[in-house]
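Yeah, one chain of the complex is gone here, protein chain that is, but the others are all in their spots.
Per-chain numbering from 1; labels A and B assigned in written order.
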Amino acid sequence: MYRYDQYDQSIVEARVAEFRDQTARRLSGALTEDQFKPLRLTNGLYLQLHAYMLRVAIPYGTLSGRQMRMLAHIARKYDRDYGHFTTRQNIQYNWIKLEDAPDILAELATVEMHAIQTSGNCIRNISSDQYAGVSADEVADPRPWAELLRQWSSFHPEFSYLPRKFKIAVIASPEDRAAMRLHDIGIELVQRDGVVGARVFAGGGMGRTPMVAPEIRDFVPESDLISYVEAALRVYNRYGRRDNKYKARIKILVHELGADEYRRQVEEEFAAMKQLGLDPPTAELDRIRGYFADPAYESGLPDSVDRSDPAFALWIDQNVKAHKQPGYAIVNISLKPAGGIPGDASSAQIDLVADLAERYSMDELRVTHAQNLVLPYVRKADLFAIWQALDDVGLAEANLDLISDIIACPGLDYCSLANARSITVAQKIANRFADPARQRDLGELKLKISGCINACGHHHAGHIGILGVDRKGVENYQLSLGGSGAEDASLGAITGPGFDENGIVDAVEKVTDIYVRERTAGERFLDTYRRIGMKPFKEALYG
Amino acid sequence: MVDFLSFRDDEPGQEPAVTFEAFAGQTNATAVRIEPGDDARALLPSLDRISLVEVNFPVFGDGRGYSAARILREAGYTGELRAVGDVLVDQIVAMRRCGFDSFRPDHPFDQTAVDAALARYADVYQKTVDGRAPVWAKRHPETTHG
Partner (left out) sequence: MKILTGNDLPTGDVIWWAGDGWSRQIAEAVDVGDMGDDLARREEAARHVVGAYVIDATPTDDGPRPAHIKDRIRALGPTVRPDLTLKPADPEAGQWVI
């Protein structure tokens, strides 16, 4: 994985010093809260429901054992012994003191980590495929491109005060595991005449007005990537709406202009920018690529696994995925234990996963947008030992992509923007469907919950989506069906009037019952919904 | 406290800057003030007679002026480029990188904060219009010289 050189390190350290100075000026009164707020936000520091919340960037969701251990250390020393992995592959801490924040950033900098641009109206952490580098279906590892974009976007002087936040994802497989087309800019690496380049989508997003991004360029060569993206951002910075925060994302600009006109403007800007020498030489991407070269795989490893322990066999079937290298496997660690809080992990659990990464996964792990963890380089012969170790700390839930593998934002238990609690609903649904055999029978079913229209819980992209709303001061939940964040991206449709907390759990059960009644062989919930439409589900819910 | 800051060798422009609309109809004006919604590109044909462009920031969070500044510099404008309005000391480094070379903030800067901000980042990731070598150029001196 990528390692900082002296330049990266000095920039991150300068940032720590800068934020220490800004914090001191705030505490002394030299800065008002209005002035300080955008400064702390671009360092990931929010004021949330109970305290300050700090969001730490995990660039493209990749980290080492040492970095993971630092995350546990911060949870233990500065927070209340746990952290929350988010749908943008980051981690956030819920109980941070402003006066500690500079020290935390300093500790993060010792392991090449930071909180730069994890909030604010700027380019956020670049996200990617959690199976990057290890899945057989990719045309190239997307992470060098993501790292190039990370560096370019860090402290970008022109784009620090965009109309609104800006999220970029880079993938490199036909199968989309990162909800790429629901990003402000989504990049899919593709191959043309043996050369890898970027297929660029713009104007996707969730929130109040969800949109699936249209393609704006079928191929951007590596040597033009930065100037092309810079042009796309400049058009947005100049013409994105600033009169209404709810219309300020690029998706509204692209929608109002039309993809063709937006594309035309970007091309025009790009033609001018390309002359300016803004692109790093290809040697720079090659340098970065060097860090993502395949590790030293062992050859001749056995491909068979002893499946005599039935619980272990179930976990393998559900959570372990095929690796491009014979004898190896990709292990998904579910952070959705039955009745637990989706995405939360204690410092002991974080430490344990760091240990496992060091011992069994070439010292590397990943965070997924579904709020789970991945060990990407596991010898099949080690699977049983890993499973046992995970089971000891309650992390061996065999539910990847099943109905209890719920994405849930923090909701009203933590978030000051929330209308309703998300976690409690996730827990009740997971308990209702507690029987693992029933979950497996329902098959792949992506259930996603957001506590407000900001959609951090990706509810629009859920096969089943749940949105918390405020109905005269009482929590209420809207149900939507048919969304997908994958390569067949689609937005869910609302079923009708909302439900109270228990009602929404019943409603979820009713729609899964319809699925079980109507499905044909091999159909997932989403497939059945797409085939039969909303009507039968509506009848079951409101009929 | 500093209420005007310049990084230029010449005297600051004194001529009152006219509005963007007035400038269009006034062939002898040499100073113009642009607001966030104005299209800086429209000034490009007249760059050779402009000696001062004021870019107004009515609120610090409106970042359109950063693009306006870069567009002018990319087109070869060498006159004074002044950020005015709700300009905060924590923004001047980014503004310098976008080509601003003078500042008239609504609220005066603290000189120590200015000095600290300007000294802080020894390295930058992007090539812009300020002539600073981005880290990729330092990493690959052989391929990026000239």
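Convention: a residue touches a chain if its C-beta (ideal position, glycine included) is under 8 Å from a C-beta of that chain, and two chains touch if they have at least 3 such contacts.
Source: prediction; values computed, not measured.
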item: Visible chains in contact with the missing one; value: A
item: Among A:E99, A:D137, A:D260 or A:D488, the residue in touch with the chain that has been omitted; value: A:E99
item: Options A:A248, A:I341, A:A389 or A:L479, residue touching the unrepresented chain; value: A:I341
item: Selected from A:N43, A:Q89, A:Q427 or A:T512 as touching the chain missing from the view; value: A:Q427
item: Sole residue of A:G194, A:G300 or A:G473 that reaches the chain not shown, by the stated touch rule; value: A:G473
item: Chain A residues touching the omitted chain (full complex); value: 26-27, 29, 33, 47, 49-52, 80, 94-99, 341, 412-414, 416, 418, 421, 423-424, 427, 473-475
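Keep this in mind: only the chains that are shown with their structure count from here on.
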item: Distance between the centres, which are taken as Cα means, of chain B and chain A, whole angstrom; value: 36
item: Residue numbers on chain A that touch chain B, as the complex places them; value: 5, 7-8, 10-11, 14, 17-18, 21-22, 25, 30, 35, 38-39, 121, 151-152, 154-163, 234, 237-238, 242, 272-273, 276-278, 280-281, 283-284, 287
item: Complex contacts: residues of chain B adjacent to chain A; value: 36, 60-64, 66-67, 70, 74, 88, 90-91, 93-95, 97-98, 110, 113, 116-117, 120-128, 134-140, 143-144
